[in-house]
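Apart from one protein chain that is not included, each protein chain of the complex appears where it belongs.
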Amino acid sequence: MIYVENKDLVIPGQILADDEYYSGRGTFKENGKVCSSLMGLVSLRNKKLRVIPLKSKYVPKKGDVVIGKINDVRFSMWDVDINSPYSGILPAFEVFGREKKELNKVYDVGDVLFLRVVDVDEIKKAKLGLKGRGMGKFKGGIIVDIAPTKVPRLIGKKGSMINMIKDKTNCKIVVGQNGLVWVKGDEDMEQLTKNIIHLIEAEAHTSGLTNKIKNKLYLAIDGELPPEEVEEAEEEFVLEKPKLQNFKEELEQEEKEAEEKKKNEDKPDIAKVIEELKKKNKSKKDNSLSYDDNSNNSFILNNK
Amino acid sequence: MMSEFIRKDGRKFDELRPIKIEAGVLERADGSAYLEVGGNKILVAVYGPRESYIRRLLEPNTGVIRCRYNMAPFSVDDRKRPGPDRRSSEISKITADALRPALMLENYPRSMIDIYIEVIEAEGGTRCAGITAASVALVDAGVPMKDIVVGCAAGKVNDEIVLDLSEYEDKEGQADVPIAMMPRTGEITLLQSDGDLTEEEFEKAINLAMEGCLEVNKLQKEALMKKYSTE
Partner (left out) sequence: MDIVPEITRQSITNLVKNDKREDGRELTEYRDISIETNVISKAEGSARVKLGGTQVIVGIKPQLGSPFPDTPDLGVLMTNCEMLPMADPNFEPGPPSDDSIELARVVDRGIRESELVELDKLCVEEGKHVWMLFIDLHIIDNCGNLFDACELAVMAALKSTKLPVATIVDEEVVLSEDETFDLPINNELALCTFVKIGDKMVIDPTLDEERVASARLNVGVTKDGHICSMQKGGKQPLEKEDILYCVHTAVEKVKELIEHL
(Lines give C-alpha, C1' and ligand atoms only; values in the text may rest on other atoms or scores of the structure.)
Protein backbone atom coordinates (compact mmCIF):
# COMPACT_ATOMS: atom_id res chain seq x y z
CA MET A 1 0.00 0.00 0.00
CA ILE A 2 1.31 3.45 -0.89
CA TYR A 3 -0.14 6.67 0.52
CA VAL A 4 1.47 9.26 -1.72
CA GLU A 5 1.99 9.92 -5.40
CA ASN A 6 5.13 10.73 -7.27
CA LYS A 7 6.07 14.42 -6.88
CA ASP A 8 3.85 14.94 -3.84
CA LEU A 9 5.12 17.45 -1.29
CA VAL A 10 5.71 15.65 2.01
CA ILE A 11 6.97 16.56 5.47
CA PRO A 12 9.14 14.78 8.05
CA GLY A 13 7.42 11.88 9.78
CA GLN A 14 4.81 11.49 7.07
CA ILE A 15 3.99 7.86 6.29
CA LEU A 16 4.62 7.23 2.61
CA ALA A 17 4.01 3.50 2.14
CA ASP A 18 3.87 0.07 3.73
CA ASP A 19 6.59 -2.50 4.02
CA GLU A 20 6.63 -3.73 0.42
CA TYR A 21 8.21 -0.47 -0.73
CA TYR A 22 11.91 0.27 -0.40
CA SER A 23 13.27 3.13 1.60
CA GLY A 24 15.64 5.40 -0.32
CA ARG A 25 17.27 8.74 0.41
CA GLY A 26 15.25 11.13 2.48
CA THR A 27 13.18 8.30 3.94
CA PHE A 28 13.45 5.76 6.71
CA LYS A 29 11.66 2.60 7.73
CA GLU A 30 10.01 2.23 11.09
CA ASN A 31 7.43 -0.28 12.29
CA GLY A 32 6.94 -1.60 8.77
CA LYS A 33 6.25 1.80 7.24
CA VAL A 34 8.33 3.93 4.92
CA CYS A 35 8.36 7.48 6.26
CA SER A 36 9.80 10.74 5.05
CA SER A 37 12.58 12.37 7.03
CA LEU A 38 12.52 15.62 5.09
CA MET A 39 10.33 18.28 3.63
CA GLY A 40 10.51 17.59 -0.05
CA LEU A 41 9.08 15.92 -3.10
CA VAL A 42 8.40 12.23 -3.44
CA SER A 43 10.27 10.35 -6.11
CA LEU A 44 8.97 6.84 -6.78
CA ARG A 45 10.86 4.50 -9.05
CA ASN A 46 10.58 0.71 -9.12
CA LYS A 47 9.00 0.55 -5.69
CA LYS A 48 11.82 2.62 -4.26
CA LEU A 49 10.75 5.76 -2.48
CA ARG A 50 12.94 8.79 -2.10
CA VAL A 51 12.30 12.29 -0.88
CA ILE A 52 14.13 15.07 -2.65
CA PRO A 53 14.60 17.87 -0.12
CA LEU A 54 13.60 21.45 -0.83
CA LYS A 55 16.51 22.66 1.26
CA SER A 56 19.55 20.99 2.66
CA LYS A 57 23.12 21.73 3.53
CA TYR A 58 25.82 20.61 1.16
CA VAL A 59 27.73 17.59 2.40
CA PRO A 60 30.94 17.02 0.45
CA LYS A 61 31.18 13.92 -1.69
CA LYS A 62 34.14 12.52 -3.58
CA GLY A 63 34.19 13.69 -7.18
CA ASP A 64 31.94 16.72 -6.66
CA VAL A 65 32.93 20.05 -8.11
CA VAL A 66 32.56 22.94 -5.71
CA ILE A 67 33.27 26.62 -5.36
CA GLY A 68 35.23 27.50 -2.24
CA LYS A 69 36.69 30.51 -0.51
CA ILE A 70 40.15 30.52 1.06
CA ASN A 71 39.61 31.18 4.75
CA ASP A 72 43.13 30.68 6.02
CA VAL A 73 46.59 29.94 4.77
CA ARG A 74 48.58 27.46 6.79
CA PHE A 75 52.00 25.85 6.66
CA SER A 76 51.28 23.32 3.93
CA MET A 77 47.64 23.80 3.04
CA TRP A 78 44.78 26.20 2.61
CA ASP A 79 41.58 26.11 4.68
CA VAL A 80 38.65 26.39 2.31
CA ASP A 81 35.08 27.34 3.14
CA ILE A 82 32.89 25.23 0.85
CA ASN A 83 29.47 26.45 2.04
CA SER A 84 28.93 23.32 4.10
CA PRO A 85 28.98 22.17 7.71
CA TYR A 86 32.35 20.71 6.76
CA SER A 87 35.27 22.82 5.68
CA GLY A 88 37.71 21.69 3.05
CA ILE A 89 41.45 21.63 2.88
CA LEU A 90 43.52 22.19 -0.20
CA PRO A 91 46.92 20.62 0.44
CA ALA A 92 49.88 22.44 -1.09
CA PHE A 93 51.00 19.33 -2.99
CA GLU A 94 47.68 19.26 -4.85
CA VAL A 95 48.65 22.62 -6.30
CA PHE A 96 52.38 22.49 -6.91
CA GLY A 97 53.55 18.99 -6.14
CA ARG A 98 56.79 18.91 -4.21
CA GLU A 99 57.89 22.35 -5.21
CA LYS A 100 58.31 24.77 -2.34
CA LYS A 101 56.42 28.01 -2.68
CA GLU A 102 54.96 30.59 -0.39
CA LEU A 103 51.33 29.59 -0.18
CA ASN A 104 49.81 33.04 0.23
CA LYS A 105 51.59 34.23 -2.93
CA VAL A 106 49.59 31.62 -4.85
CA TYR A 107 46.16 31.81 -3.21
CA ASP A 108 45.43 34.25 -0.44
CA VAL A 109 42.65 34.62 2.10
CA GLY A 110 39.45 35.71 0.35
CA ASP A 111 40.32 34.15 -3.01
CA VAL A 112 37.55 32.10 -4.58
CA LEU A 113 38.41 28.86 -6.37
CA PHE A 114 36.75 26.20 -8.46
CA LEU A 115 37.76 22.89 -6.93
CA ARG A 116 37.18 19.18 -7.02
CA VAL A 117 36.51 17.11 -3.93
CA VAL A 118 39.35 14.58 -4.10
CA ASP A 119 38.45 12.68 -0.99
CA VAL A 120 36.23 12.87 2.05
CA ASP A 121 37.39 11.37 5.33
CA GLU A 122 35.23 9.68 7.94
CA ILE A 123 34.46 12.96 9.67
CA LYS A 124 33.44 14.47 6.32
CA LYS A 125 36.43 16.76 6.07
CA ALA A 126 36.94 17.31 2.36
CA LYS A 127 40.31 17.10 0.71
CA LEU A 128 40.23 19.32 -2.34
CA GLY A 129 42.22 19.42 -5.56
CA LEU A 130 42.45 21.38 -8.77
CA LYS A 131 42.71 18.56 -11.30
CA GLY A 132 40.25 19.14 -14.09
CA ARG A 133 39.51 21.69 -16.74
CA GLY A 134 38.73 25.17 -15.60
CA MET A 135 39.77 24.52 -12.01
CA GLY A 136 41.57 27.19 -10.07
CA LYS A 137 41.15 30.76 -8.98
CA PHE A 138 38.35 32.94 -10.31
CA LYS A 139 39.29 36.38 -11.48
CA GLY A 140 36.53 38.96 -11.45
CA GLY A 141 32.83 38.20 -11.66
CA ILE A 142 30.37 37.72 -8.84
CA ILE A 143 29.31 34.87 -6.57
CA VAL A 144 25.67 33.89 -6.30
CA ASP A 145 24.50 31.71 -3.44
CA ILE A 146 21.61 29.25 -3.88
CA ALA A 147 20.31 26.20 -2.04
CA PRO A 148 22.44 23.22 -3.16
CA THR A 149 19.26 21.21 -3.78
CA LYS A 150 18.26 23.72 -6.47
CA VAL A 151 21.43 23.18 -8.49
CA PRO A 152 19.88 20.57 -10.83
CA ARG A 153 17.05 22.97 -11.58
CA LEU A 154 19.47 25.74 -12.45
CA ILE A 155 21.26 23.47 -14.87
CA GLY A 156 18.08 22.07 -16.37
CA LYS A 157 17.61 19.09 -18.59
CA LYS A 158 20.89 18.45 -20.37
CA GLY A 159 22.01 21.92 -19.34
CA SER A 160 19.05 23.57 -21.11
CA MET A 161 18.44 26.21 -18.46
CA ILE A 162 22.02 27.22 -17.79
CA ASN A 163 22.92 27.25 -21.49
CA MET A 164 19.95 29.45 -22.28
CA ILE A 165 21.11 31.96 -19.64
CA LYS A 166 24.70 31.83 -20.85
CA ASP A 167 23.67 32.38 -24.47
CA LYS A 168 21.36 35.25 -23.74
CA THR A 169 23.50 37.14 -21.23
CA ASN A 170 26.90 36.33 -22.68
CA CYS A 171 28.04 35.58 -19.16
CA LYS A 172 30.40 32.82 -18.17
CA ILE A 173 28.71 30.74 -15.52
CA VAL A 174 30.23 28.05 -13.32
CA VAL A 175 28.01 26.09 -10.98
CA GLY A 176 29.42 24.39 -7.91
CA GLN A 177 27.47 21.47 -6.51
CA ASN A 178 27.67 23.20 -3.13
CA GLY A 179 25.22 25.86 -4.27
CA LEU A 180 27.69 28.59 -5.15
CA VAL A 181 27.60 29.96 -8.67
CA TRP A 182 30.21 32.14 -10.32
CA VAL A 183 29.06 34.57 -12.98
CA LYS A 184 31.26 36.80 -15.11
CA GLY A 185 30.30 39.09 -17.92
CA ASP A 186 29.16 42.61 -18.53
CA GLU A 187 28.49 44.37 -15.21
CA ASP A 188 24.77 44.79 -15.82
CA MET A 189 24.44 41.28 -17.22
CA GLU A 190 26.11 39.87 -14.10
CA GLN A 191 23.45 41.52 -11.96
CA LEU A 192 20.67 40.37 -14.28
CA THR A 193 22.03 36.83 -14.21
CA LYS A 194 22.17 36.94 -10.43
CA ASN A 195 18.52 37.95 -10.28
CA ILE A 196 17.55 35.26 -12.77
CA ILE A 197 19.39 32.61 -10.75
CA HIS A 198 17.63 33.71 -7.58
CA LEU A 199 14.31 33.55 -9.40
CA ILE A 200 15.02 29.99 -10.49
CA GLU A 201 15.90 29.12 -6.91
CA ALA A 202 12.71 30.66 -5.54
CA GLU A 203 10.48 29.01 -8.14
CA ALA A 204 12.33 25.73 -8.56
CA HIS A 205 9.30 23.76 -7.47
CA THR A 206 6.92 25.36 -9.96
CA SER A 207 6.18 24.12 -13.45
CA GLY A 208 6.62 26.08 -16.67
CA LEU A 209 9.84 27.54 -15.31
CA THR A 210 12.01 27.31 -18.43
CA ASN A 211 9.54 29.38 -20.44
CA LYS A 212 9.07 31.84 -17.63
CA ILE A 213 12.81 32.38 -17.33
CA LYS A 214 13.18 32.62 -21.09
CA ASN A 215 10.53 35.32 -21.21
CA LYS A 216 12.15 37.23 -18.37
CA LEU A 217 15.53 37.09 -20.06
CA TYR A 218 14.23 38.28 -23.42
CA LEU A 219 12.16 41.02 -21.84
CA ALA A 220 15.10 42.27 -19.81
CA ILE A 221 17.61 42.14 -22.64
CA ASP A 222 15.65 42.73 -25.86
CA GLY A 223 12.66 44.51 -24.36
CA GLU A 224 10.33 42.00 -26.02
CA LEU A 225 9.20 38.41 -25.63
CA PRO A 226 11.01 35.63 -27.49
CA PRO A 227 9.70 34.82 -30.99
CA GLU A 228 8.87 31.20 -30.24
CA GLU A 229 7.96 29.24 -27.17
CA VAL A 230 10.28 26.62 -25.80
CA GLU A 231 8.94 23.18 -26.58
CA GLU A 232 6.90 21.76 -23.80
CA ALA A 233 9.10 18.71 -23.80
CA GLU A 234 11.82 20.85 -22.32
CA GLU A 235 9.62 21.44 -19.36
CA GLU A 236 10.71 19.16 -16.69
CA PHE A 237 9.58 18.74 -13.19
CA VAL A 238 11.13 20.58 -10.35
CA LEU A 239 13.75 18.72 -8.44
CA GLU A 240 13.53 15.62 -10.54
CA LYS A 241 16.92 14.21 -11.26
CA PRO A 242 18.12 15.88 -14.44
CA LYS A 243 19.38 13.52 -17.12
CA LEU A 244 22.93 14.59 -17.37
CA GLN A 245 24.50 11.35 -18.41
CA ASN A 246 26.73 13.07 -20.92
CA PHE A 247 28.28 15.13 -18.17
CA LYS A 248 28.83 12.05 -16.15
CA GLU A 249 30.45 10.27 -19.04
CA GLU A 250 32.69 13.21 -19.62
CA LEU A 251 33.64 13.26 -16.01
CA GLU A 252 34.37 9.56 -16.01
CA GLN A 253 36.36 9.84 -19.17
CA GLU A 254 38.31 12.71 -17.78
CA GLU A 255 39.12 10.75 -14.68
CA LYS A 256 40.10 7.73 -16.74
CA GLU A 257 42.36 9.86 -18.84
CA ALA A 258 43.93 11.35 -15.80
CA GLU A 259 44.51 7.91 -14.36
CA GLU A 260 46.03 6.58 -17.54
CA LYS A 261 48.16 9.61 -17.85
CA LYS A 262 49.41 9.02 -14.37
CA LYS A 263 50.19 5.38 -15.18
CA ASN A 264 52.10 6.30 -18.27
CA GLU A 265 53.89 9.18 -16.74
CA ASP A 266 57.18 7.30 -16.52
CA LYS A 267 57.19 6.12 -20.12
CA PRO A 268 54.96 8.44 -22.09
CA ASP A 269 53.44 6.98 -25.20
CA ILE A 270 53.33 9.92 -27.58
CA ALA A 271 50.72 8.43 -29.85
CA LYS A 272 48.40 7.80 -26.97
CA VAL A 273 48.80 11.27 -25.62
CA ILE A 274 47.97 12.76 -29.00
CA GLU A 275 44.93 10.58 -29.29
CA GLU A 276 43.78 11.62 -25.90
CA LEU A 277 44.22 15.23 -26.76
CA LYS A 278 42.10 14.71 -29.84
CA LYS A 279 39.43 13.04 -27.83
CA LYS A 280 39.52 15.85 -25.37
CA ASN A 281 39.10 18.48 -28.04
CA LYS A 282 36.21 16.62 -29.52
CA SER A 283 34.28 16.69 -26.33
CA LYS A 284 35.34 20.21 -25.61
CA LYS A 285 32.28 21.87 -24.34
CA ASP A 286 31.92 24.05 -21.41
CA ASN A 287 32.78 21.54 -18.86
CA SER A 288 32.39 23.90 -15.98
CA LEU A 289 29.98 21.57 -14.45
CA SER A 290 30.65 17.90 -14.55
CA TYR A 291 27.60 16.44 -13.11
CA ASP A 292 27.36 13.14 -11.42
CA ASP A 293 23.92 11.84 -12.08
CA ASN A 294 23.52 10.29 -8.71
CA SER A 295 24.71 13.19 -6.73
CA ASN A 296 22.09 15.70 -7.77
CA ASN A 297 19.69 15.45 -5.04
CA SER A 298 22.34 14.07 -2.85
CA PHE A 299 20.93 14.19 0.52
CA ILE A 300 23.21 12.53 2.87
CA LEU A 301 21.04 9.71 3.96
CA ASN A 302 22.54 6.74 2.11
CA ASN A 303 25.90 8.24 2.27
CA LYS A 304 27.56 6.61 5.24
CA MET B 1 -20.17 17.93 33.88
CA MET B 2 -16.86 18.95 32.32
CA SER B 3 -18.33 19.94 28.99
CA GLU B 4 -20.52 22.52 30.71
CA PHE B 5 -17.55 24.22 32.27
CA ILE B 6 -16.69 27.52 30.60
CA ARG B 7 -13.34 29.18 31.30
CA LYS B 8 -12.60 32.79 32.13
CA ASP B 9 -11.65 33.57 28.53
CA GLY B 10 -14.77 31.81 27.25
CA ARG B 11 -13.06 28.63 26.09
CA LYS B 12 -14.34 25.11 26.63
CA PHE B 13 -12.17 22.78 28.72
CA ASP B 14 -10.67 21.14 25.62
CA GLU B 15 -10.31 24.25 23.51
CA LEU B 16 -6.98 25.71 22.39
CA ARG B 17 -6.30 29.42 22.20
CA PRO B 18 -6.20 30.79 18.62
CA ILE B 19 -2.96 29.77 16.91
CA LYS B 20 -1.11 31.21 13.95
CA ILE B 21 2.05 29.57 12.57
CA GLU B 22 4.23 30.82 9.74
CA ALA B 23 7.33 29.15 8.33
CA GLY B 24 10.36 30.86 6.83
CA VAL B 25 10.07 34.40 8.18
CA LEU B 26 13.73 35.44 8.44
CA GLU B 27 16.30 36.06 5.71
CA ARG B 28 19.59 35.17 7.34
CA ALA B 29 18.64 32.06 9.30
CA ASP B 30 18.77 28.63 7.63
CA GLY B 31 15.26 27.98 8.89
CA SER B 32 12.75 30.04 10.85
CA ALA B 33 9.21 30.14 12.13
CA TYR B 34 6.84 32.55 13.82
CA LEU B 35 4.09 31.41 16.13
CA GLU B 36 1.29 33.15 17.96
CA VAL B 37 -0.86 31.32 20.45
CA GLY B 38 -3.14 33.42 22.59
CA GLY B 39 -1.02 36.40 23.56
CA ASN B 40 2.29 34.61 22.97
CA LYS B 41 4.47 35.76 20.13
CA ILE B 42 7.44 33.51 19.43
CA LEU B 43 10.14 33.67 16.82
CA VAL B 44 12.53 30.79 16.17
CA ALA B 45 15.65 30.69 14.02
CA VAL B 46 17.71 27.61 13.18
CA TYR B 47 21.31 27.68 11.99
CA GLY B 48 22.97 24.53 10.80
CA PRO B 49 24.04 21.87 10.64
CA ARG B 50 27.17 24.01 10.74
CA GLU B 51 30.76 23.75 11.73
CA SER B 52 31.35 24.53 15.34
CA TYR B 53 34.48 25.56 17.11
CA ILE B 54 33.21 24.55 20.53
CA ARG B 55 34.99 21.23 20.48
CA ARG B 56 33.80 19.95 23.82
CA LEU B 57 30.20 19.96 22.56
CA LEU B 58 30.84 18.01 19.37
CA GLU B 59 30.31 14.30 18.97
CA PRO B 60 32.30 12.14 16.57
CA ASN B 61 29.36 10.06 15.34
CA THR B 62 26.51 12.48 15.16
CA GLY B 63 25.45 16.09 15.00
CA VAL B 64 24.45 17.89 18.16
CA ILE B 65 21.88 20.56 18.89
CA ARG B 66 22.14 23.57 21.10
CA CYS B 67 19.08 25.49 22.15
CA ARG B 68 18.71 29.01 23.54
CA TYR B 69 15.37 30.11 24.92
CA ASN B 70 15.33 33.83 25.56
CA MET B 71 12.68 36.31 26.62
CA ALA B 72 12.69 39.84 25.30
CA PRO B 73 12.84 42.45 28.07
CA PHE B 74 9.52 43.86 26.87
CA SER B 75 7.76 40.49 26.57
CA VAL B 76 6.33 40.56 30.09
CA ASP B 77 4.50 43.06 32.30
CA ASP B 78 7.51 44.01 34.39
CA ARG B 79 10.58 44.50 32.25
CA LYS B 80 12.81 41.44 32.35
CA ARG B 81 16.53 42.00 32.65
CA PRO B 82 18.18 40.91 29.40
CA GLY B 83 20.25 37.75 29.36
CA PRO B 84 19.85 34.21 30.62
CA ASP B 85 18.53 33.31 34.06
CA ARG B 86 17.90 29.98 35.78
CA ARG B 87 14.43 29.59 34.30
CA SER B 88 15.47 30.25 30.71
CA SER B 89 18.51 28.00 31.07
CA GLU B 90 16.32 25.13 32.23
CA ILE B 91 13.82 25.67 29.44
CA SER B 92 16.66 25.79 26.91
CA LYS B 93 17.88 22.42 28.14
CA ILE B 94 14.54 20.62 28.20
CA THR B 95 13.64 22.07 24.82
CA ALA B 96 16.79 20.60 23.31
CA ASP B 97 15.93 17.30 25.03
CA ALA B 98 12.40 17.45 23.62
CA LEU B 99 13.54 18.01 20.04
CA ARG B 100 16.58 15.73 19.97
CA PRO B 101 14.76 12.35 19.72
CA ALA B 102 13.21 13.40 16.40
CA LEU B 103 16.42 14.55 14.76
CA MET B 104 18.39 12.27 12.44
CA LEU B 105 21.86 13.73 12.61
CA GLU B 106 23.99 10.61 12.15
CA ASN B 107 24.96 11.90 8.74
CA TYR B 108 26.22 15.17 10.14
CA PRO B 109 28.95 14.00 12.55
CA ARG B 110 30.78 16.75 14.42
CA SER B 111 28.33 19.38 13.30
CA MET B 112 26.10 21.62 15.37
CA ILE B 113 22.59 22.91 14.99
CA ASP B 114 21.70 26.08 16.86
CA ILE B 115 18.08 26.74 17.74
CA TYR B 116 17.26 30.25 18.95
CA ILE B 117 13.84 30.68 20.53
CA GLU B 118 12.93 34.28 21.12
CA VAL B 119 9.86 35.07 23.18
CA ILE B 120 8.76 38.44 21.86
CA GLU B 121 5.65 38.45 24.01
CA ALA B 122 4.65 35.98 26.72
CA GLU B 123 1.20 34.91 27.83
CA GLY B 124 1.53 31.48 29.40
CA GLY B 125 2.79 28.29 27.79
CA THR B 126 5.87 29.70 26.10
CA ARG B 127 7.93 26.54 26.45
CA CYS B 128 5.44 24.41 24.53
CA ALA B 129 4.94 27.15 21.96
CA GLY B 130 8.71 27.41 21.60
CA ILE B 131 9.03 23.68 20.90
CA THR B 132 6.18 23.76 18.39
CA ALA B 133 7.73 26.70 16.55
CA ALA B 134 11.25 25.26 16.75
CA SER B 135 10.12 22.06 15.00
CA VAL B 136 8.68 24.07 12.13
CA ALA B 137 11.91 26.07 11.88
CA LEU B 138 13.94 22.83 11.84
CA VAL B 139 11.86 21.46 8.97
CA ASP B 140 12.23 24.80 7.21
CA ALA B 141 16.01 24.51 7.60
CA GLY B 142 15.96 21.08 5.90
CA VAL B 143 17.12 19.16 8.95
CA PRO B 144 16.22 15.45 8.62
CA MET B 145 13.73 14.35 11.26
CA LYS B 146 11.70 11.31 12.17
CA ASP B 147 8.74 13.44 13.10
CA ILE B 148 7.63 16.99 13.81
CA VAL B 149 7.72 17.44 17.56
CA VAL B 150 4.82 19.40 18.99
CA GLY B 151 4.16 20.83 22.43
CA CYS B 152 0.99 21.57 24.37
CA ALA B 153 0.00 21.82 28.01
CA ALA B 154 -2.96 20.76 30.09
CA GLY B 155 -3.61 21.72 33.68
CA LYS B 156 -5.99 22.03 36.56
CA VAL B 157 -8.03 25.15 37.11
CA ASN B 158 -10.94 25.31 39.57
CA ASP B 159 -10.61 21.52 40.03
CA GLU B 160 -11.20 21.02 36.32
CA ILE B 161 -8.68 19.55 33.89
CA VAL B 162 -8.34 21.99 31.00
CA LEU B 163 -6.26 22.30 27.84
CA ASP B 164 -3.66 24.97 26.99
CA LEU B 165 -3.50 27.19 30.06
CA SER B 166 -3.49 30.95 29.57
CA GLU B 167 -1.25 33.14 31.69
CA TYR B 168 -4.11 33.85 34.08
CA GLU B 169 -4.99 30.17 34.41
CA ASP B 170 -1.36 29.28 34.89
CA LYS B 171 -1.06 31.76 37.75
CA GLU B 172 -4.40 31.02 39.37
CA GLY B 173 -4.60 27.33 38.54
CA GLN B 174 -3.67 24.33 40.67
CA ALA B 175 -1.48 22.43 38.24
CA ASP B 176 0.27 22.69 34.89
CA VAL B 177 1.42 19.74 32.76
CA PRO B 178 3.35 20.80 29.68
CA ILE B 179 4.26 18.00 27.30
CA ALA B 180 5.83 17.55 23.90
CA MET B 181 5.38 14.52 21.68
CA MET B 182 6.13 12.95 18.34
CA PRO B 183 2.65 12.64 16.84
CA ARG B 184 3.26 9.65 14.56
CA THR B 185 4.32 7.33 17.35
CA GLY B 186 2.80 9.14 20.30
CA GLU B 187 6.12 9.11 22.15
CA ILE B 188 6.50 11.82 24.78
CA THR B 189 9.67 13.90 24.55
CA LEU B 190 8.96 16.49 27.22
CA LEU B 191 7.02 16.20 30.41
CA GLN B 192 6.89 18.51 33.35
CA SER B 193 4.28 18.83 35.99
CA ASP B 194 3.88 21.22 38.81
CA GLY B 195 1.00 21.62 41.20
CA ASP B 196 -1.38 19.21 42.78
CA LEU B 197 -2.94 16.36 40.82
CA THR B 198 -4.43 13.00 41.70
CA GLU B 199 -3.34 10.00 39.68
CA GLU B 200 -6.64 10.09 37.83
CA GLU B 201 -6.37 13.80 37.14
CA PHE B 202 -2.85 13.38 35.83
CA GLU B 203 -3.98 10.72 33.37
CA LYS B 204 -6.80 12.94 32.23
CA ALA B 205 -4.38 15.85 31.83
CA ILE B 206 -1.83 13.94 29.79
CA ASN B 207 -4.52 12.53 27.51
CA LEU B 208 -5.95 15.98 26.99
CA ALA B 209 -2.52 17.48 26.34
CA MET B 210 -1.80 14.74 23.79
CA GLU B 211 -5.04 15.49 21.98
CA GLY B 212 -4.06 19.14 22.01
CA CYS B 213 -0.68 18.25 20.51
CA LEU B 214 -2.36 16.47 17.61
CA GLU B 215 -4.48 19.54 16.92
CA VAL B 216 -1.46 21.83 16.96
CA ASN B 217 0.44 19.38 14.77
CA LYS B 218 -2.15 19.83 12.04
CA LEU B 219 -1.44 23.57 12.09
CA GLN B 220 2.32 22.96 11.92
CA LYS B 221 1.81 20.86 8.80
CA GLU B 222 -0.50 23.44 7.27
CA ALA B 223 2.04 26.21 7.86
CA LEU B 224 4.78 24.21 6.13
CA MET B 225 2.59 23.18 3.23
CA LYS B 226 1.43 26.76 2.79
CA LYS B 227 5.00 28.02 2.61
CA TYR B 228 6.18 25.54 0.02
CA SER B 229 3.31 24.21 -2.02
CA THR B 230 2.97 25.42 -5.58
CA GLU B 231 0.44 28.16 -5.85
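The letters A and B name the chains in turn, as written, and every chain counts its residues from 1.
Please note the rule applied: contacts are C-beta pairs under 8 Å (C-beta built on N, C-alpha and C of every residue); 3 or more make two chains touch, one makes a residue touch a chain.
It should be emphasised that the depicted structure is a prediction, and the values quoted were computed from it without experimental measurement.
Within the set A:Ser76, A:Gln191 or A:Thr206, the residue that contacts the chain not displayed is A:Gln191. If you put the missing chain back, the residues of subunit B touching it would be 26-29, 32, 39, 41, 43-45, 47, 50, 68, 70, 72-79, 82-84, 114, 116, 118, 120-123. Take subunit A: the residues that touch the chain left off the picture are 69-71, 81, 108-112, 138-143, 182, 187-188, 190-191, 194.
Throughout what follows, only the chains that are shown with their structure count from here on.
The distance from the centre of subunit A to the centre of subunit B, each centre being the mean of the chain's C-alpha atoms, comes to 37 Å. Across the interface of their complex, subunit A is touched by residues 30-31, 48-51, 60, 63, 102, 104, 106-111, 139-142, 144-148, 182-185, 221, 224-225, 228-231 of subunit B.
Residue ranges on subunit A touching subunit B, taken from their complex, read 9, 11-13, 15, 26, 28, 30-31, 35, 37-39, 53-57, 59, 85-87, 122-124, 149, 205-207, 299-301, 303-304.
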